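Note that one protein chain of the assembly has been removed; the remaining protein chains are unaltered in position.
After this line comes subunit A, so read on.
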Amino acid sequence: MKINTVAVKKQVIRLGEKTREVNIFFLGIGEFFLFARRMAKETFSLDFEFSEFLRQCFQIGYKTLPLISVTGLIMGLVLTIQSRPVLVDFGAVSMLPGMVALSIIREMGPVITALICAGKIGSGMGAELGSMKVSEQIDAMEVSSTHPIRFLVVTRVLAATLMVPILVLYADALGILGSWAGANLKESVTFVLFFSQAFRVVEFMDFLPAVIKTFFFGAVIGLVGCYKGYSAGYGTESVGKAANSAVVLASLLVIIVDLIAVQITDMLL
């Protein structure tokens, strides 16, 4: 029997590449947690960069507002238009406001807003910190002992953690407004009636878990965006890569966190 050594060698090389990829994957996870730990440590230092934190809140909150407004409105509108025919078939049109409000508050609002934020905020942070890394600005902060993690990362992550829940609540409100507009396309309903019908169904315990999970969405988006930017390489193309992979990973983690949150809520309630 003759062994085809070339083929075997090729297989070995391929296997080597595969294990290398796996290694890099796990190294990446390890680095991410080290980064998160470093950030957590710096968060509780005495010198908090308050003005930078406010600036970031403004950047994240205010600058994302128009985008969230439009999406929120359309989300409610579309949801209403889509579900109305089914409810009409079952003769349950009066359930419409409550059903739409419930799905917006529990799931649609948080997840859609978080995904948009992952796109806008995550990529922004990835690109900004990435280009600072490439042009050695982060190194310059590091060598001048001005604590770049404290100044750049802690402020951004906390700002995202605080602002994403606020944006979600705002999107929820606009979603319900959009839903009212959608209901008015077919029949005229006063806003007060629509609103009271909606909130006859929604309870406080629908709100609470949804709001709590949005804090985690914010933290994840901020942390991933900063991590990807901060660990960018030294070439120009790594800025684009950092921004891109920040969006991909942040979106993915938002969905995973959502899954975990839903499971936990389900178990507890």
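Following the convention adopted for this analysis, contacts are C-beta pairs under 8 Å (C-beta built on N, C-alpha and C of every residue); 3 or more make two chains touch, one makes a residue touch a chain; residues count from 1.
In this text, contacts and distances are computed from a predicted model.
Not every chain of the complex appears here, and the one that does not is recorded in UniProt as "ATP-binding cassette domain-containing protein", selected from "ABC transporter permease subunit", "ATP-binding cassette domain-containing protein", "Anion-transporting ATPase, ArsA/GET3 family" or "Electron transfer flavoprotein subunit alpha". From the options A:Q137, A:N184, A:Q197 or A:T265, the residue with contact to the unseen chain in the full assembly is A:Q137.
Of A:N23, A:S94 or A:T146, it is A:T146 that touches the chain left out of the display. For subunit A, the residues touching the chain absent from view are 47, 132, 135-137, 139-147.
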